[in-house]
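What follows is a single structure, written as structure tokens, with notes after it.
On to chain A.
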Amino acid sequence: MSLLQSLTQRDRVFDFMAPQDSPVDVRHGPILYMEDVTVSFDGFKAINNLNLTIDDGELRCIIGPNGAGKTTMMDIITGKTRPNSGSVWFGSRHNLLNMNEPDIASLGIGRKFQKPTVFEVLSVFENLELAMSADKRIFPTLTARMTGEIKDRIDEVLETIGLTALRHQPAGILSHGQKQWLEIGMLLMQRPRLLLVDEPVAGMTEQEMERTAELLTGLAGKQSVVVVEHDMGFVRSIARQVTVLHQGSVLAEGTMDQVSSDPKVIEVYLGADDDEAA
Partner candidate 1 sequence: MSLTTESSTNFWLTRPFSERSTQIFLGVLVAALALVTLLHVAIPPENPLHIGAYTVNLFGKYLSYALLAVAVDLVWGYLGILSLGHGAFFAIGGYAMGMYLMRQIGDRGTYGHPVLPDFMVFLNWDSLPWFWQGFDMAWFAFAMVLLAPGLLALVFGFLAFRSRVTGVYLSIITQALTFALMLAFFRNEMGFGGNNGLTDFRELLGYNLRNNDTRLGLFIATGVALALGYILCRAIVTSKLGRVSIATRDAEARTRFLGYRVERFQLFVFVVSAMLAGLAGALYVPQVGIINPSEFSPIFSIEIVLWVALGGRATLYGAVIGAILVNYAKTFFTGVMPDAWLFALGAMFVLVTVFLPKGVAGLFRHIKRRKRDDNSAKPTAPKEASA
Partner candidate 2 sequence: MITLPYNTSARSTHLSATRSPGRFALALLAAAVMGASAQAIAQDADQSEDPIKVGILHSLSGTMAISETVLKDTVEMLIEQQNEAGGLLGRQLEAVVVDPASNWPLFAERARELLAQEEVDVIFGNWTSVSRKAVLPVVEELNGLLFYPVQYEGEESSENVFYTGAAPNQQAIPAVEYLINEVGIERFALIGTDYVYPRTTNRILEAFLKDEYGIADEDIMVNYTPFGHSDWQNIVSELSRFGEEGKRTAVISTINGDANVPFYTELANQGIDAADIPVIAFSVGEQELTGIDTGPLVGHLAAWNYFMSVDNDDNYDFIDAWIDYTGDEEAVTNDPMEAHYIGFNMWAEAVRKAGTTDVDSVKDAIIGVTVPNLSGGYAAMMPNHHITKPVLIGEIQDNGQFDIVWQTPSTVTGDAWSDYLPGSRDLIADWRKPIECGNFNVVNGSCGGSTAVEEAEAALAE
């Protein structure tokens, strides 16, 4: 309890000598590699010996009933939750388990939350500006100026997510769908190597869904994308590789067809397809 102790405490330190964003090394193997990860919240195992690898430029869909541990998995990757055991590597160089959220983010992992979280009192434009990949230390941020190419980039993204007209509106007044879009837009601004997208189409109309699908598939290749989604239709429309989570560990993996024909999957999940999809 002494001051000294608390100063030398390992976790949550202001790591002033935090690793500068060194390029992610994917020459040998996958961009994301999770091995034997286990997390338990007072007894209950949310994640149980989870093994998962995402290749560079892949688009992966992750499905699974509620409480399968999808969101927890994302928390682990983004550094929000620390696993009890196991290892998580980003490329072959960065061990995500001893980094904090900002480090991981600036390393190139972007995340879209299940419940869209944007900065309500800031304008759409400002939301994107903040998300933009840039020097995010204090003084650069303080003295940052608005330059032409930054504006162009933001406009570009505004275009892609179709919010150009609303650029000066506070994000607070956007509809649920629009917020989803804005958040995806913020991801784009980050230029991440890996996008973690949690239920991107919840509360979207058919057309919006299609646009989202195009967007995500478009991204794949340049960036790796991991999508967690309940909407089977949507998953089917974009998925190449699908991973089924169940009770915190991988139940099945493969193409949509393989997976959907897998008896185990049908038993635990697709059996309840209708009400899940609803």
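Note that a contact is a pair of C-beta atoms (placed from the backbone, for glycine too) under 8 Å apart; a residue touches a chain by one contact, two chains touch by 3 or more; residues count from 1.
For anyone wondering why these and not others, all candidates are chains of the complex that A comes from, given by their letters.
Quantities reported herein were computed from a predicted structural model and do not represent experimental measurements.
K.L.:
Once the contact definition is applied, which of 1 or 2 turns out to touch chain A in the complex?
P.N.:
Spelled out: of the options 1 or 2, chain A touches 1.
K.L.:
Considering the complex alone, what residue numbers of chain A touch candidate 1?
P.N.:
Against candidate 1, chain A makes touches at 6, 12-14, 78, 80, 100-102, 105-106, 110-111, 113, 117-123, 125-126, 129-131, 133, 136-138, 141-147, 151, 168-170, 172, 186, 190.
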